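Left out: one protein chain. Kept in place: all the others.
Up next, subunit A:
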Amino acid sequence: MAEVPAKLEKGGSWVTSRIDIGNDGITLKDPWNTSVSYRSIVDYQKRGQMVTMIVTMPDKTERTYKIASVDKVLTILTRKIIMACNAYRIMAHFMSPAIRGGVLVTDAKWEKGAIAVLKTGIWFVSQEKQISVPLKEVASLELTKRELQKKKLDVIKIDHLEGGEVVTSFILCPLSTLQVLYNFLRDATKDMDMKGSELDQLDAQTAQVAMLIYSGMDTKSIENMLNLPPEELNAVYETLLKLKLVDVVMVRKEVQLTPKGVRYITDALKPPS
């Protein structure tokens, strides 16, 4: 590919520049004026029209490069990097998204492509799709079976968060590879595992509250559905917070009128004289 326009970040400033996407690496023009081999890239993230590459330098230190460009350029760059960067990578079939927010995606289909596990994310790259799942957004992993052409085949099921929605994706490849990939992903996301002592704190009521939060119910609806007084629900929330299963998004206040407030309301309700 010839040189293409791009913006490059250095020291917090963006410079209008050019990049050259080659077969083995990328050349970054001003202000970097350097070449980066794809093999030295250990992490890669894409947010909108900007990508971030983490590169291991010859002295083993890491350097971060940020590039902004048009979709067409970033699509080509992403494909080159994911296929050649320093990552655990396999060729497999994937289906993403297969389920979104609990609703089956009816036109979901298996795609053949590469799956790469980098430092902070999993990438699925096929001819048609480029999907990244940040490891910190992976909610659960499971080795399960899925029917394909009337055969029940082993797959990895990944539940992950995408813009607040829970999305389910599947990976399909030969069982031996699948097991290695599963173990690799389990290891990369082991911080999410619940310990036995943590599970002991989750009684049936706490689990029901968690399920209702998952479904999008607000505090008032949960109180009504489970017939829980606010104090009890607060105690359940405290358990969930302690276990880092939820975050506080809003603190709602309960108030009562002061004498001044009572006077205001009384006056407001008087008929006009």
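As a convention for this text, a contact is a pair of C-beta atoms (placed from the backbone, for glycine too) under 8 Å apart; a residue touches a chain by one contact, two chains touch by 3 or more; residues count from 1.
The definition used in the following text is that contacts and distances are computed from a predicted model.
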Options "ABC transporter permease subunit", "ATP-binding cassette domain-containing protein", "Two-component system response regulator" or "Elongation factor 1-alpha": UniProt name of the undisplayed chain: "Two-component system response regulator"
Which residue of A:E3, A:E62, A:E165 or A:E238 touches the chain not shown here: A:E165
Sole contact to the chain not displayed, among A:I99, A:V138 or A:I156: A:I99
Omitted-chain contact residue, chosen from A:K10, A:R146 or A:R186: A:R146
Sites on subunit A contacted by the missing partner chain, in the whole complex: 99-104, 106, 144, 146-147, 152, 165-166, 168, 208, 211-212, 214-217, 221, 225
